[in-house]
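Mind having a look at this structure? Questions to follow.
Just one protein chain is left out here, and the rest sit where they should.
And now, chain A:
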Amino acid sequence: MSASFAEECTELKKKYDGCFNNWYSEKFLKGLSMENECADEWSEYEACFKNALRQKGLMPMLEDAREDAPFEDGGRLKGDK
C-alpha cells in the first residue's frame, strides 16, 4: 500500500486502507454493506492527514480545487466531442 504524503500518517493510512480494501471487496461490491465500516480507522487517519495539510500550507490549494469543476456534462472533458 502506498505511503501518505506526510510520513507520520503512513501507518494510520495503511491501517485505514487495509480496512477499506477489505470492506470494499468483501462487502460493498457484494452488496452486503452500504455503510463504510472503517470509521475509527478513518477518523484517526483523517485527523493526522488534515493536520499535515494545514502544517504544510496545502489546505488552500485543496479547497480551491474543490470549487473548480473542470468536468461538466456528465463527466466528459470540456470541449470534447
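Everything below uses one rule, namely that a residue touches a chain if its C-beta (ideal position, glycine included) is under 8 Å from a C-beta of that chain, and two chains touch if they have at least 3 such contacts; residues count from 1.
In the analysis below, contacts and distances are computed from a predicted model.
Only one chain is not pictured, and the protein name UniProt records for it, out of "Chloride channel protein", "Trafficking protein particle complex subunit 2", "Anaphase-promoting complex subunit 2" or "PRELI/MSF1 domain-containing protein", is "PRELI/MSF1 domain-containing protein".
Residue positions on chain A in contact with the hidden chain: 1-6, 9, 13-25, 28-29, 31, 34-36, 42, 45, 49, 58, 61-62, 64-65, 70-71, 75-80, in rising order.
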